[in-house]
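Heads up, one of the protein chains got dropped from this complex, but the rest are sitting where they should.
Here is chain A:
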Amino acid sequence: MKCPVCLLREDKARLKTAGMALEQLSDVVQRCQALPEDRYTTEDHDVFTISGRTCIEEGNSAQVLSIVLDEKNQDIVRCMGWNLLPPLIQVLVKKEDKKLSQCLAIFNHLLQTCRPKELLIGLLEQLEQDDPDTIATSLHLLLNPLQKVLLCLGSRKASSLGMTLSSVLDQVAKLPLPHTKEQEEDDVFSLCRCCTDLIDFVKPFVHEARQNLLNTEARHEREQGRDNEDELQTELLKFCMKTLSHPLLEVQLKDPDTLAVSPLRNFATEILNTLSAIGESVPSLVYQPLLKRKQVPGFLEEEVRYPKESLASLAHLVFVHHLAADTFPSVFSPVFCLRSNMEHICLLLSRTEEFRIQKGLELYEKSLVRVEDCSLHADLLEIKTFLTVPQHMVKVMTICPRHDLRTRGLKVLQLSIDKFDTEAKYNLFQYMLKTSNHSGVEGYVIKNIKNQIDVALQPGNSNTWFVGAHLLPLLRKVLSLPDGPETDLLHYLDRVMESLNLLRYLVIRDKATDNQTGIWTELYKIEDTFLKPLRVGVNMSRAHYERELHNTMATTRAKAKEESVLSVSVGDEKLPNMTSESQIQALHSALHTFDMIESVLVRIEELTEGEGKSLD
C-alpha cells in the first residue's frame, strides 16, 4: 500500500500530463479548424494522434468526446480521427472502465465520420490480441464495425474483405476448441459465439456475391465456366475453404439428437449454404477428386483454390453429418461416391492426429455401408487409393494410441473386405500379407482367407479364387514361416496360430477323397516347408525358455535366501520381488504358448495320418 501522500502526488502528476495532453489536443484542433485539410501538417497529425490517445488513456474521454462531436471539428475528425482507435478499443475490450460509455460514443462517431479505408486499417490492427478472452471480446466488438466499414468501400471491397477475413480467422485459430457437448453449450472461450458472429458478418457480402453471379449469368446466356472471375466470390470461397480446415475439421459436430441447438453445426451449415450461394456446387466440390474441372482462368491455381483438406472436411460434413442433405442430389451411384471419397479418406488417414483419423474412419464407414456386399470389382484395386487406404488402416489398427479408434479401424477394415468381390478379396489379402508387416494383421487376414474358403466350399459358391486354381499359391504364402525354424514364434504368434488353424480347418473340412482345395496333394510340401521347421522351432524355443525359467527361478531362490537375512517390510507386508516374479510369469506364459502350438500341430498330424492311411 502506497502512502496517501505518494498517491496524491501520482494523481497530481497524472492530472498534469492529462492536462497537458488535453491542452495540446485543443490547441491543434483549434489551429486546424481554420485550415483546409490539405494544409494540415505532419506535425499536426502527430500531435493530434499522441495527445488524443493520451487523453483517452488518461481517462479524459469526456473532453475528447466533446471535441470530436463539435461541428466545427468534423473535417479534422474525418481526416485524423481514426488514429484514436487503438486506445478506444482497448477501453471497450476491457469493459470495466468507468469511461466505457463515453469511449463507445467516440467510437461510434468515428465510425460514421472517418474514411472507410483508414478505419479499416485501424480496426484490423486491433484485432490482433494474445489471450483468448481478449481475442473473443475484440472479435465480438469489431466485426460489426468492420462490416459497416467494408460495405462503404463499394466495388473495391473484395480485397479488403479478404484481408479482414484472413485476419479474423487467424484470431479465431487461437481460441481453444470445445470438444464435448457441455463445452459447446458453455462456450467458455466464446468460439461458438465468434462463429455465429462470423456468419452474420459475411451475410451482406454473400448476398452481394450472389447478386453479381445472377447478373453475370443474365448477361451471358449459358456459362460453362466462370469467365468473369468475381473477386468477391474468390474471397468468400477462400474464407469457406479456410473455415472447413479450421475450426470445422478439428471440432466434432454433435448430431441433433445429442445437442438440439448447436452453434457449430449451424456454422457448418451456413458455410455450405455460402458455397452454394457463391456458385460453388457442393456435389462438384465433394466429387472433385474424380471430376476433371476446367482450369478457371481466375486468380488462384486449382490446388490452392480448393485445398484437399478442406474438401475432405466438406465430404465428411455431407456424408457423415448429412448437412445440406436436402439440396444434395440423391442420384449418384454408391460406387462412384466411394471412389471419390477414397481420396478424402486417404488424406484424412494419412496423418496421426486423432480427430483426422476419426473422421477418416467415419467417412469410410458411411461410404461403405451404401455398397452391397461382394459387389466391388477387382478393377478398383488398380486405383492407388484402394491400396493406400488399407495400409493406413493397418497403421491405425496397430499404432494409434486410442483404443476405440484401433477397434473401429478393424471393424471398418472388415467392412471394406466384405464389400469386395471374390477376386478382389483374393488380391487384397495377398497385398496385405505382403505389405502389412504385422503379425496380428497377417493373422487377421489369414482368418479371413479361411472364411472365404469356407464360403467357397459351400454348394453353389465355387470360385477359382478360394477353391480353384488360385488357392494353392495363396496357401503357400500363408503356410510358411518367415524365418524358417529360427522364426521368433512369440513375435509371430498371431500369424502362426491362424495359419495352423487354417490348415487344421482344411484337413477337417475338405475330405481327402474330395480334395477340392488341393490341400491333400500339397501336404507333403507343406510338411517340408512349414510343419517340420515349425516343430523344430517349437522344440528349440521350448528348450530355450525352459532353461531361462530354470535360471530365473534359481536366481530368485538365491535372492530369497539373502533376503531372509535382510527383508524389506512396509507395515506388516513384505514387499515381493516384483521383477523376477513377473519374469517367471512371462516365461510360463511363453511355454504355454508353445504347448498350444504343439497341440494344434499334433492334431493336424493325427488328422492327416489318419486320412493318409485310409487312402493307402
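Simple rule for what comes next: a residue touches a chain if its C-beta (ideal position, glycine included) is under 8 Å from a C-beta of that chain, and two chains touch if they have at least 3 such contacts; residues count from 1.
Going forward, contacts and distances are computed from a predicted model.
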item: Hidden subunit of the complex - UniProt protein name among "Septin", "peptidylprolyl isomerase", "Auxin-responsive protein" or "Gamma-secretase subunit"; value: "peptidylprolyl isomerase"
item: Selected residue (touches chain absent from view) among A:335, A:490 or A:607; value: A:335
item: Per the touch definition above, residue among A:94, A:181 or A:322 touching the missing chain; value: A:322
item: Omitted-chain contact residue, chosen from A:6, A:35, A:369 or A:602; value: A:369
item: Touching residue (missing chain; options A:464, A:515, A:551 or A:599); value: A:464
item: Footprint left on chain A by the chain that the document does not show; value: 214, 217-218, 222, 281, 290, 322, 325, 329-336, 366, 369-372, 376-380, 382, 464, 468-469
